[in-house]
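After the structure tokens below, expect a handful of questions from me.
Only one protein chain is missing from this complex, and each of the others stays in its spot.
Per-chain numbering from 1; labels A, B and C assigned in written order.
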Amino acid sequence: MNFQHTDDRRMLADSLGRFISEQYGFEIRDKIAKSARGYSQELWQQFAELGVIGALFGEQQGGFGGQGFDIAVVFEALGRGLVVEPFLGSAVLAGGAIAAAGNEAQQALLAGIINGSVIATFAHGEPDSRYELSQVACRAKRTSTGWVLDGAKAVVPHGEQAELLVVSARTSGAVGDEAGISLFIVPAGAPGVTRRGYPNIDGGRAAEVSLGGVAVGAEALLGDEGEALAVIEKVVGTGILALCAESLGAMDAAKEATLEYLRTRKQFGVPIGSFQALQHRMADMLLEVEQARSAVINAAAAMDGGRVVRERALSAAKFTIGRVGTLVAEECIQLHGGIGMTWELPLAHYAKRLVMIDHQLGDEDHHLERYIEFGLAA
Amino acid sequence: MNFQHTDDRRMLADSLGRFISEQYGFEIRDKIAKSARGYSQELWQQFAELGVIGALFGEQQGGFGGQGFDIAVVFEALGRGLVVEPFLGSAVLAGGAIAAAGNEAQQALLAGIINGSVIATFAHGEPDSRYELSQVACRAKRTSTGWVLDGAKAVVPHGEQAELLVVSARTSGAVGDEAGISLFIVPAGAPGVTRRGYPNIDGGRAAEVSLGGVAVGAEALLGDEGEALAVIEKVVGTGILALCAESLGAMDAAKEATLEYLRTRKQFGVPIGSFQALQHRMADMLLEVEQARSAVINAAAAMDGGRVVRERALSAAKFTIGRVGTLVAEECIQLHGGIGMTWELPLAHYAKRLVMIDHQLGDEDHHLERYIEFGLAA
Amino acid sequence: MDLNFTPEEEAFRSEVRAFLADKLPKRLSDKVRAGKHLGKADMEEWHAILNSRGWLASHWPGQWGGPGWKAAQKFIFDHECALAHAPRIVPFGVNMLGPVLIKYGNEAQKRHWLPRILDGSDWWCQGYSEPGAGSDLAAVKTTAVRAGDHYVVNGQKTWTTLGQHANMIFCLVRTNKEAKKQEGISFLLVDMNSPGVEVRPIITLDGEHEVNEVFFTDVRVPVENLVGEENKGWTCAKFLLTYERTNIAGVGFSIAALERLKQVATKLQRRGRPLIEDPAFAARIARVEIELKNMKTTNLRVIAAVAGGGVPGAESSMLKIRGTQIRQEISSLYRRAMGPYAQPFVAEALQEGFDAQPIGPADAASASAQYFNNRKLSIFGGSNEVQRNIISKMILGL
Partner (left out) sequence: MDLNFTPEEEAFRSEVRAFLADKLPKRLSDKVRAGKHLGKADMEEWHAILNSRGWLASHWPGQWGGPGWKAAQKFIFDHECALAHAPRIVPFGVNMLGPVLIKYGNEAQKRHWLPRILDGSDWWCQGYSEPGAGSDLAAVKTTAVRAGDHYVVNGQKTWTTLGQHANMIFCLVRTNKEAKKQEGISFLLVDMNSPGVEVRPIITLDGEHEVNEVFFTDVRVPVENLVGEENKGWTCAKFLLTYERTNIAGVGFSIAALERLKQVATKLQRRGRPLIEDPAFAARIARVEIELKNMKTTNLRVIAAVAGGGVPGAESSMLKIRGTQIRQEISSLYRRAMGPYAQPFVAEALQEGFDAQPIGPADAASASAQYFNNRKLSIFGGSNEVQRNIISKMILGL
């Protein structure tokens, strides 16, 4: 039993943390987050050079990490810095899918993703799918030369900027069936792909992607035809872990900012942190954050386990993070009072990110139900 | 719009409150509550003479009340005094069923119930029915001279002491069917009736009643054959209102005792009520109790409405009372500290009663679901 | 005990409904319903409509142009307006300054300012909060020094809602630095076009410009703009803070918002069936609906107590706390209902005239922004923590 990270991971976390605090201060972040592009290509390159993207992939893929705790360490630091660059969409989800299911030619795409020169994204969610992985209505029909894709994909992270789309489409069966879903690698410039980008409320951008008779070659199929759900579940699972860790980093930052505020802000002549009612709420918040930290550790540790163990730990973590993240966001704003509502205070942006994480890859209710479906077990 | 009770009801409430505070002090209550009989026949007679039982019945039945707010006023006072006498089982449930469905001969039984000389009870719940009104497995078979009843009835209030049982039994259909349930008036001494009494954790007694080939005459049928569910729902609805009002009275008493304790009990040299964290918890509790009071008013006012309006208001109230009653019980004990855990303090008995009310006629979860089944509506 | 309104009150309700059906422009109610932003002209338009009916200043006595309504009528009016998605009345002139002037103003002030509030000549904003004071309103640092027939005002106010539209501001200012905290404060009316007044926007976390900072540098204010006595301004301030809080629970807003939530949850799907039929989501809606029904009765009980000669006092703190919790919970569920579409935020979609295809469901555009914006409900107007202190002191005696 050992709750220390390995030296390599600690060094990575330290250098990433240092880079963020030096190069990714709030004003820079704010500018990037609301920019037309939604991320900084320059900083993205620097993150790549630091090895941060590589840490999300295994050695086989040309990375030097890729395990649960690598994901956790990186995303916790990204959460602390409110980083909006496309780590989740390009590296964890799209890159993860290619790494998990790609043939040799497809795996070759990872080099560009890892060195930051290529932005990919994962176009899986659809306007009516909510958080259900098997609610795929987008269709791919086989043609003599390959496939033709038709359908709509929703809230695709950095979908406007990505050059490569990993798209899920149904090659057989009906919406909601577990079988019959396939993945395709689609160049963003392919005829019939239209993208409508927009800002997210918590910074960065996403896009609605529409596929109208998009013809791709036979080599676009990623993994086995009709068998993609297992890959999607695995990749989304890694994404869930990443979001949980990111949330934890953001919670820590929000909590510390609030503590500092309680210590220094005076009202009625005394620091407001001397009011017992607020003290007890902070104590409860601390406790919740520590429980959330444990949930992230449990999930990271379960990534190598069997499906049921892994998915149950992931749903437990995402449920916990969803609940606690929203609580921390709301309490930190409330404890700050009016100033906590203002754009100029970093806290407000932490709060927005914390709440929005509950809307990515499944919210509290979704994951509580999923946890139960995988079977209650002490 | 008027939130004052009528003068008659206020006078009744005042005299009942005075009687309880003078004649039903904690030591007397404690003795009665744990006595072998589970209630005091003497005090029951006095309650009857005060008109408290009569207030639960309409003029047609020989009473002088029977409306929603009559029930509420009486039970709120009973809750304040933690009264264990058989108001619910004998008057509201059994008496209510006879009043609602009885023919002339059967209505004549009400005189004894109202004047306190006869104890009746309502034997409806069964070992596996939980809170579902239609889960009746007990059977009644028609014979040449009447009916034969077989089955088991669970947690029948004062079931051991009652002389008359109003028993639900299935005359057709399967367990869970809405149709096919009938009511019968069964003398407790009828051959085949066996009763096993026991104390309740919150004072008073109940019994398991078993019916083994109990033969009754044709005149025992109460209301129309197979059509009893509507009567049961109506009567149980009145019981729910009674329990909600009782809980409200008990909450008020528990809250006041806790406030008094916070004002007088010193720790670290100051009254513990000066600690802000406790103040804020008391403020929240007060707010919850006032919301519960409104829920009871809403339910009492809806008793004369249509079925959906009435049942929805009743489920809303029972849900609220279940949630808030448990909260008040737990918070009041916690704010008292160790002393709140002791038998000698009345508060502990209020807490037990408050929690146990959630186990009578449907708990929080049951009524939230029932509320939804009757249709969400603002 | 009778929860029904009287026949007279029900007749009044019908009158209000008829008025709203007739006079509330659909353009405005559509914007309110969809959570779009109202411009200055929108608000002025609605004020003018109400004023032409004599219903703008519902808290004022008839002599000054109020309709002379009782508490129950005010409740019904506010309620029906909310259900009809009418714009809110901008409260600073009508509901705040007006009553203060009527109670503490001199005859000249009443004659001059009150009609101008009604006819929209002046747009008032509130100069109470200061940076660093927060809930401690009496910690006023802005000074007003008497110089001949003027005061010279220096200092800063903050959280000034809609101050960007205002031409007048009522302020708490310190006129005696020697006096104890709450003494030495005066209540002063300041023309925002005076030299030395500067308004700077505060952008809130949802990107909105709703509140402002107002800076005063040697601003000269005629002494006739002092309301009440010098150094007795705290009396006006307290009166304003406790005046007419019977609508503080916002029950009507919550009912309208809950209706909108249920409509959306009926349209949106989860696992192939309407979200409203999902047990977990239905339970969340049912919980807040029950709480709201209880709140409505709690609110009416307070109104009835006021009508019966009681004083709302600390009870309004209960209404404030639970009322804002309910409103926040409904907007939280609304955001939750949107699923992944809670994240996109196209600010222009909340402006009038936006006619591009919405991102996701049409109702998603304002969901998260409103949720975040509504965090203010438990902070402004006396934070819920301050309200708990009040309850503890006033009702519980702790």
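Please note the rule applied: a residue touches a chain if its C-beta (ideal position, glycine included) is under 8 Å from a C-beta of that chain, and two chains touch if they have at least 3 such contacts.
As the structure is a computational prediction, the values presented were derived from the model and not from experiment.
Set against the missing chain, the residues B:N200, B:T238, B:T258 or B:Q291 yield one that touches it, B:N200. In the complete complex, the residue from A:L12, A:V231 or A:A295 that touches the missing chain is A:A295.
Here one chain is not drawn; of A:S90, A:N200 or A:T320, the residue touching it is A:T320.
Touching residues on chain B toward the chain that is not drawn are 125, 127-128, 130-132, 135, 154-155, 175-176, 196, 198-202, 206, 208, 265-268, 275, 277-278, 326, 330, 333-334, 337-338, 340-344, 348-349, 351-352, 355-356, 358-360, 363, 365, 368-369. Although one chain is hidden here, its contacts on chain C can still be listed: residues 279-280, 283. Against the chain not shown here, chain A presents residues 1-6, 9, 69, 259, 262-263, 273-274, 276, 278-280, 282-284, 286-287, 290-295, 297-298, 300-301, 316, 319-320, 368-369, 371-372, 376-378.
The working rule: only the chains that are shown with their structure count from here on.
Once the centre of each chain is set as its mean CA position, chain A and chain C turn out to be 38 Å apart.
Here the spacing of chain A and chain B, counted between their Cα centres, is 53 Å. The set of chain A residues touching two or more other chains comprises 275, 277. Contacts with at least two other chains are made by residues 385, 388 of chain C.
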